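Notes follow the structure.
Only one protein chain is missing from this complex, and each of the others stays in its spot.
Chain IDs A, B, C and D follow the sequence of writing; residue 1 opens each chain.
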Amino acid sequence: MEVFLQTLVAGILKGGLYGLIGIGMTLIMGVMGIINLAHGQLMMVGMYITFVCFHYLGIDPYFALLVSMPALFLLGVAIQKYTLNPLIEVESILPENQVLMTVGIGMVLTEVARFIFSSDYKSVQTSYSSSSFFIGEISFSLALTIAFFIAVAFTLFMFWFLLRTDLGRSIRATAQDKDAALLMGVNAQRITILTFGIGSALVAAAGTLLMPIYYLFPDIGGPFTRKAFVITILGGLGSTVGAIFGGLTLGLAEAFGATYIGMAFDDMIGLVIFILVLIFLPSGFKRITKV
Amino acid sequence: MKRFAPFLLLVILILFPLLVRDDYHQHLMILVLMWVVIGAGWNVIAGYTGQVSFGDAAFFGTGAYTAGLFATKLSISPWWAMAAGGVAAMAVAFPFGWICFRLRGAYFALATLALNEVMRHIATIWEDLTGGMVGILIIQTFVSKVPYYYIALALAVAAVIGVQAVMGSKWGYYFVSIREDQDAAESLGIDTHLYKMISLNIAAFLTGMAGSLYMNYMGFIDPEVVFSLHDISIMAILVGIVGGVGTVYGPVVGAFIMVAVHEFFRTGFFGFFKGLAALTGSQAITTLAKYVMQAHVLGFGILVVVVILVLPNGIVGDWKKITGWLPLGGGRRSAA
Amino acid sequence: MRFFEVKNLVKYFGGLAAVNDVSFEVKEGEIFGLIGPNGSGKTTIFNLISNFHSPTSGSVLFKGRDITGLKTHRICKARIARTFQVVKPLGRMTVLDNVVAAAFSRAKTKHEARDLAMETLEFCGLAHRKDMLAKSLPIGERKRLEITRAMATLPELLLLDETAAGLNPSELVEAIDLIRKIREKGVTIIIVEHIMKVIMTISDRIHAINFGRTIAEGTPGEVANHPAVIEAYLGEAYARG
Amino acid sequence: EGIKVGIILPLTGKLAKFGEIEKKSFDLAFEEINAAGGVNGKRIDPIIEDTTGKPDVGRSAIEKLIARDKVVMVGGGYSSSVTWATIAVAQQRKVPFLVNTGSADKITEQGWEYIFRLNPPVSEYPKGFASFLQNVATDVKTVAILHENTLFGQSGSKKFKKQCEKSLGLDVIMKEGYEAGAVDFKPLLVKVKSKKPDLVYMVSYIMDAAMLIRQSKELNLNPKLFVGGAAGFTLPEFQKSTGAAGEYIFSATLWTPSVPYPGAKRYFDKFVARYGTPTEYHGAEAYAAAYVIADALKRAKSLTPRAVRDALAETDMMTVFGPVKFISYGKKTQQNRLPTFLVQWLNGKLETVWPKEVSTAKYVYPFPKWNER
Partner (left out) sequence: MLEVKEIDVFYGDLQVLWDVTFEVRRREIVVLIGANGAGKSTTIRTISSLLNPRRGTILFQGERLDLLPPHGIIERGVVHVPEGRRLFSEMSVEENLVMGSLYGEAKTKRRDTLRHVYELFPRLLERRKQMAGTLSGGEQQMLAIGRGLMSLPHLMMFDEPSLGLAPILVQEIFGMIRRINGEGVTILLVEQNVHQTLAMCDRAYALENGRIVLSGTGEELSANEHVREAYLGI
């Protein structure tokens, strides 16, 4: 029983963070219709910013959110503006050009990080990094628990933002029909740029929240990119609530898989679920067949 | 002139090992030819049939492991495994395609990406069969590079000619129809599922053969090497798009350029900077050379970004555009 | 033996019954019109016949054979061809190649396929465009290409979905001519159209539906004067005019 | 005109961190050697090529070194996969290759006369630890083995399991691999906890190692012994990122600055002074290899690959990494044989605690429970 509960808690806490990673990807996916394969790399950049804040400026990771999120927002804006948007005008045989572009961007980000920080492992050790509290026999990592609640707060905020504000509505409208949005006076160019910025800022938040308990090196992006797309697909693409759902599913699946099947299957479990969902729940994902 | 270009190229390639005797360049050419095969395969499924694959490594690795296991478990010469590697890759492609071809566009691409990772995990975890991360070591058959070169050349030529033949036939029309509009294709009596399967299996076969060749030639594989997302799958895409999507000779050009660029960066512009530094004795240039060499992956990344932005259909696909830039081309400049 | 028949077709999308118990029969050689307000289920019926969607229940019979649930490409091989309301050109292929790809479903060799394609292009009056990329055709000719491609599969039954929409009155005349010519070749046609000038002039019989259900069937004259059709579809103005 | 020696290392890509440490150590050693008069008055000119950590690129690199640069011998190699792909070329071209890091057993099991290895194969890493179990921790009966799914982790843990069952008479109640880089090890550790092993043996790189220990603390997992199998548990980053939680953790290792070899500490200090970052056993291997290369070149009858190979075969010297002599035993040929050590973090410092003769501090055993500290 203890094993079960501990696994459940581990899965949920991790899942919250995964959800946050997923929302950013989902937004970008929805509006641009592309899978951002540089998502994990953006998170990596956010993590380095957190590291710099902590290590050189002595800023606590939770305050570093105020630096990493705006910074990544700007980076996302630049990426969309100067590399992805110009592609819309270029005609090419493969509609996946933009996806390939994000692969290239991911490579560039990783290597630039290596240039600046070398391949060394970096970590941020705070007083709460390895503290935990117990409820009954079950241990809760303090940092992960905080991360979980912040992730939930961000998600609720995004939900409100997308449903209740003109800007949020414009983002959704652009996702559904870009030309029509243009005719309604939505500056679609600006919206895509903004969306990429927001998506990047959200994943940066996830990275920053992860920093106290995790570590960092330039190649850390890849695995998180993969997780992000699994989350996005599990969550049903383009849906903010879905991302949370997808994040929790993946977190739980990984945790239970690790406990009851084997830790070696950690990553594979996500991938297998992903393929199963693609195959058996296609109606859940209307967009799949449309793209 | 245009018509004879392929023959001229072929003659040069046949004579190459006789003209250039140094192992280093022969080695590079063997890699180029291997990438031609992989690129040709990718081009069939992605370029012509429009089902972009991010998972070529799954087929490549399967081919490589087949050859490796033939040699280590069955003591059969890994050369026999060349064809077997292709068939084994098809054995992976078949169920995968059967299940995943209901997905379209980017979602199929993601599924291939997942396949890539799943295969890597399997090879890692199934230690009893694959040796896990210990990998498989075999002793190469030949000391000289020349036999490998000609085998690779034969494979590459067969791949290019094969693809050309397929694309000129009914299959070719069907593949392109599927790329352009799957519903329309289906309504015209094309069994899209079947032809996508055919296309994927052609790609898998070629890529699997290339994998077997790799095993034979390199003598060592492990899951990280042959199931690598970046070094195989993404590289295959790059070969495809740099050369030219949906063109017969695109993969040839792409393979050559990608291997050359890779080596170019790795060696610091073929030692240009080092030479310059030695000549001038400048410390700054030595430092610069060091950075250039370290930046080769960065260079790759930038290349991807630039090619997609400027030559979205690759060098062969956008050839007109390129000649348009050249002052002597006199071609009509495309208007912005 | 009946030539073509749909029996008690039903299609649900989630909770919505897009087609709800529709039955009709088409005789060999006739032009059969299908009308109904927007969203009444006409395109869905075509999608059910060609099995882009599989029916929730009901069956489709062609020359005595039950073809319900046959794969889309098999339906085409069985000699039922269709066009799409939202045209689907194979954009980066030439017009000729578009038609050749279709002709391969009948031709053995590439040579045969080309000949068949050229012949069909001439027949449909699109030969002068054969080397153009399909995506650069104007909409009217794209619609014509849809028909040409369908004809190149040598169908016995042709389903036309709003091929005249967006054509101006004089272009309509040409379209009507083409459809008649096709029928003279012996091809049976089911046609969906909102333009009364077209559907009322060329149909032998018309079947009207609303909310996925049959409301009337008969000759153009009978259907045009049917109160349910006037109320749901034509409107008083049309009846008066 | 100097003597050209090729060195291949991963200077970019995922392994760049360790490649960089080795490169710096090679640079340091060759500078010292050249400053001290080089080889019989000639400079050694190392040509360092980047393998990017990939076998095919490594192969391009060594082909270039041999065919174009005409080096008399090659060193480096780093990972087993790249090492394997490249030594085959060296053997075929008859150019000696001194391996200093690649640890797959097979590397020296081919009987290839041009291939030498300075470092012990992976199967021998836990030797020192085994003797500790036999002599001190005799009440350890049950073992849980956790390992990353890399070459190092898989083969290291397999060998250790065999050793436990065959020669140490221990009961391995659990052996599980994991994908390096996991965010959360709790599910795994909860399982370990429920099985209550006496010994938890982990083969992990630094950051996984740190996460395992920190999360063991969070879960209050208290075996009698926590032992790391080389790699991750001895590096300064481990200490930095576990803080107090790293205390009392043991590790089997090949080298620390406190090993009883002349110059080990001096090398460490020099490295830190020069580059501002600490070094570790990979660096020591490279540094030692550079001196072995210089020694062989000095003794070589001529500066041809053949003569250098013969000189290498005669090597018998002391380095910061220990004595070097290429011998044959078991299936292995031209393999250097070295003892391994058991170290423990005590007061934030890594102390050598076993074998007793060379210990710098007394071990603490059993492991003090987390909540009783």
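Some notes on this structure:
Here is the rule we go by: a residue touches a chain if its C-beta (ideal position, glycine included) is under 8 Å from a C-beta of that chain, and two chains touch if they have at least 3 such contacts.
Predicted, not measured: the structure shown is a model, and the values here were computed from it.
Of the options A:L66, A:I116, A:L156 or A:A180, the residue whose C-beta touches the omitted chain is A:A180.
Along chain C, the points of touch with the absent chain fall at residues 16, 36-39, 85, 136, 138-141, 162, 165-173, 194, 196, 232-235, 237-238.
By the touch criterion stated above, the residues of chain A touching the omitted chain are 166, 169-170, 172-173, 176-177, 179-188.
Everything that follows uses one rule, which is that only the chains that are shown with their structure count from here on.
Among the chains, the centre nearest to the mean of all shown protein C-alpha atoms is found for B. Centre-to-centre, using mean CA coordinates, chain A is 47 Å away from chain C.
Distance between chain centres (mean CA atoms), chain C to chain D: 74 Å. Computed from the mean C-alpha positions, the centre of chain A lies at a distance of 36 Å from the centre of chain D. For chain B, the set of residues touching two or more other chains reads 121, 124-125, 294, 297.
For chain D, residues that reach two or more other chains under the stated contact definition are 12, 149, 177, 179. Going by the touch rule set out above, the chain pairs that meet are A-B, A-D, B-C, B-D.
Residues 46-47, 50, 52, 99-100, 102-107, 109-111, 113-115, 117-118, 121-122, 124-125, 179, 229-230, 234, 237, 241, 245-246, 291, 294-295, 297-298, 300-305, 308-309, 312-313, 317 of chain B are the ones that touch chain A when the two sit in their complex.
Interface residues of chain A, counted against chain D in their complex, comprise 2-3, 6-7, 10-11, 13-14, 17, 111, 114, 118-121, 123, 125, 129-132, 139, 141, 144, 210, 213-215, 217, 219-220, 223, 254-256, 258-259, 262-264, 266-267.
Here chain A touches chain B in the complex through residues 33-35, 83, 86-87, 90-97, 99-101, 103-108, 110-112, 114-115, 222, 226, 229-230, 233, 264-265, 267-268, 271-272, 274-275, 278-279, 282, 285, 288-289, 291, going by the rule given at the top.
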